[in-house]
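All protein chains but one are shown at their positions in the complex.
And then chain A:
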């Protein structure tokens, strides 16, 4: 904090106050001043309970979106039509898992845990972005997700790099760099299709037709129906309203669609000279709320796969925990190897014993 000394003084004064309410009020004043001064709130700083819980909800939802978002794209890894595209797609899905990891870590600084958050996801008590409840039906969908879905995500997330909560803002800086790379790759994939054979062009157009409106819904409900917006903006968690960001996204996409040689599926889309923006047609909010309630095309499938991966992985996590416990207490198999189990192996244990004592794998992601 730039004025950390001042805050410390203020806090010390507050600590000296016997009255609980007065102390909270003093803390709150320090917090409000920090937010007003565009300073970052850090994990050990005092923060209002509602600020903490709003952030946990938002960061968790963001993390869940990254890991559920692996599914629609992973759906095409095994069918990618060239080795180059396959490598790009694998790297992207890997990045998403990495983003999930950053975000769960950011959420954990607020006093929750990844296990707890996953548990809430698996029981439907926390959400993920509704966009991932749409199916990837053709290869072109991988491009449409990159261009439109990642494009919308970036429009939403770039302002979060200035979010008032430090750990979240810093995670977003890293994530946005990778996301904009993915977005360019998606655009380039669609461009190759658009300029390819007539069948490929049609595949690209069909994907854009199906992903355009759901992408616009990613910005959330209209401003007058957005429950958390006002408070989040006051706290500088959000910097712009849903409708502002949506408009910005439309304005960015129109010229990109033109250079792709693809149409955006909205007959009302046109430049408005007066506003200096594109006007666009009405969003089907009934569909949005239905998908949000769990009635989208893939809600059940996505959750079922997530739960299945978690449940089927339980024995692996238990094994890792048990092994770590044995290592900690010196009761691991290495010590017992000459006993019941280890009698039949060929010689040569000595040369890898040392390797096995090294810490686990490199953290390369």
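Everything that follows uses one rule, which is that a contact is a pair of C-beta atoms (placed from the backbone, for glycine too) under 8 Å apart; a residue touches a chain by one contact, two chains touch by 3 or more; residues count from 1.
By definition in this document, contacts and distances are computed from a predicted model.
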Absent chain [UniProt protein name; select from "Phenylacetate-CoA oxygenase subunit PaaC", "Transcription attenuation protein MtrB", "Na(+)/H(+) antiporter subunit C" or "Hydrogenase"]: "Phenylacetate-CoA oxygenase subunit PaaC"
Absent-chain contact - pick from A:86, A:263 or A:277: A:86
Omitted-chain contact residue, chosen from A:24, A:180, A:256 or A:305: A:305
Of A:94, A:259, A:272 or A:295, the one touching the omitted chain in the full complex: A:94
Among A:23, A:52, A:248 or A:326, residue touching the chain not depicted: A:326
Absent chain, residues of chain A that touch it: 67, 70-71, 74, 77-87, 90-91, 93-94, 97-98, 100-101, 104, 139, 189, 192-193, 196-197, 199-200, 305, 308-310, 312-324, 326, 332-334, 336-337, 340-342, 344-353, 355-356, 358, 360-362, 364-365
